[in-house]
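Before I ask anything, here is the structure I am working with.
In this view, the complex is presented without one of its protein chains, the others remaining in place.
A, B and C are the chain letters, set down in written order, and residue numbers restart from 1 in every chain.
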Amino acid sequence: MNSQPPAPYCYDLRIRLHDTDAAGVLFYGHLFRHAHDAYESFMDQIGFPLHELIGAGAAPSLPLPISRAEARYLRPLRQGDAVRVELRVAEVRTRSFALDYRFLDDQDRPCAEARTVHCLVGGDGASLPHALRRALTERVDHRPIRL
Amino acid sequence: MNSQPPAPYCYDLRIRLHDTDAAGVLFYGHLFRHAHDAYESFMDQIGFPLHELIGAGAAPSLPLPISRAEARYLRPLRQGDAVRVELRVAEVRTRSFALDYRFLDDQDRPCAEARTVHCLVGGDGASLPHALRRALTERVDHRPIRL
Amino acid sequence: MNSQPPAPYCYDLRIRLHDTDAAGVLFYGHLFRHAHDAYESFMDQIGFPLHELIGAGAAPSLPLPISRAEARYLRPLRQGDAVRVELRVAEVRTRSFALDYRFLDDQDRPCAEARTVHCLVGGDGASLPHALRRALTERVDHRPIRL
Partner (left out) sequence: MNSQPPAPYCYDLRIRLHDTDAAGVLFYGHLFRHAHDAYESFMDQIGFPLHELIGAGAAPSLPLPISRAEARYLRPLRQGDAVRVELRVAEVRTRSFALDYRFLDDQDRPCAEARTVHCLVGGDGASLPHALRRALTERVDHRPIRL
């Protein structure tokens, strides 16, 4: 049993020209692309690479689409900015889980926050695979960000 | 005073190949691109084209970034699907406004819902221009979608 | 036999905020997204909707990836610009075909040109389906644009 909340998973990126728009800053929708990149990288690290879940090829797939997404934008991000994403597991349920993302600039100032909810579909009554649930549950951080 | 809520602004689109991902359905983040397209089209129609607000060129710009965005995904969307976006003005405040989007397939089934909040930044204490506020307020629909 | 070259297929779009970048104009890579949208719309019209070719679902798929793409940029495009794409079939071969795209602004000035080559893969020695080849060949325009 952890008394300490687990360290967040960190994912680094740089804001690129195509992330920005004519207003000079990150186009809001692209934040979700970066959140998903962090999620893919996180899933690799905990042993559930997304291409195995999607089941490209022969493997049976585990359809885990995002059922909900939200973001709050706190500071503009510009081309060239270095950003760190801190990903935390916010909640794990029988058929779904929620992830929180905090986007920090190179001075550790929060620039944006996001949450995604991933939900198993189909397979009446099916639950998340036990191993995935355990891997996620071990990393739950009970101090969710406030969106 | 309207006793009838105003009709939503409708924007039609088709899901394109680049909207989908290897899971075969719309990549969640791209929903926000489509929501913004509907918003740009709506702003044109009510007389506040975005390129004037952004002030590309000589005009003073009106920085109105999105401060918050959320979406709920109800049915998968696939390449070739025809989608209608119903855009409603959910709320108008002194310095911000909120828009609701309902995404319907060609059988009028809701596939997704979204909300964006647009907030004036800078210019201490400045309010939204009177004409913009009035144009938005006239179109407020007090039956917000539930995200 | 046509003595007149066939009319190009026309596809209209508007440059959206997410198409632009912090330099204020269309991000070059997004031109290819629009070219593909025009292609998808064209394929619908000639009776070969892409989702059938991709074979999402039960149908056997026809893998027709793009093997080559090029573009030339002639005039900057900005948020709000109305653009017409003229799509022409440039060439049809046994296993591949080439499409040309001309991007015109609302004063009919060319803003960009592009070409994509689509090539059947796998299925040793297989040819494009006869019906598709015929549909494309009927529309060949022997006055290719010069990239």
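Keep in mind that, in the parts below, contacts are C-beta pairs under 8 Å (C-beta built on N, C-alpha and C of every residue); 3 or more make two chains touch, one makes a residue touch a chain.
On a predicted model such as this, the values are computed, not experimentally measured, just so you know.
Residue in contact with the omitted chain (choice from C:Pro49, C:Pro76 or C:Pro110): C:Pro76.
Here one chain is not drawn; of A:Leu50, A:Ala69 or A:Val92, the residue touching it is A:Leu50.
One of C:Ala22, C:Met43 or C:Leu120 touches the chain omitted from the figure, and that residue is C:Ala22.
Where subunit B meets the missing chain, the touching residues are 17-18, 20-25, 27, 29-30, 78-79. Interface residues of subunit C facing the missing partner chain: 22-23, 25, 27-30, 32-33, 35-36, 51, 54, 56, 61, 63, 65-73, 76, 116, 147.
Residue-level contact of subunit A with the missing chain is found at 14, 16-18, 24, 33, 36-37, 40-41, 44, 49-51, 54, 56, 78-80.
By definition in this document, only the chains that are shown with their structure count from here on.
On superposing C-alpha atoms, the copy subunit B sits rotated by 180° relative to subunit C, to the nearest 5.
Ranked by how close its C-alpha mean sits to the mean of all protein C-alpha atoms, the top chain is B.
Centre to centre, using the average C-alpha position, subunit A and subunit C are separated by 35 Å.
Note on chain placement: the centre of subunit A and the centre of subunit B lie 24 Å apart, centres being C-alpha means. Residue positions 22-23, 25, 27, 29-30 of subunit A are each in touch with at least two other chains.
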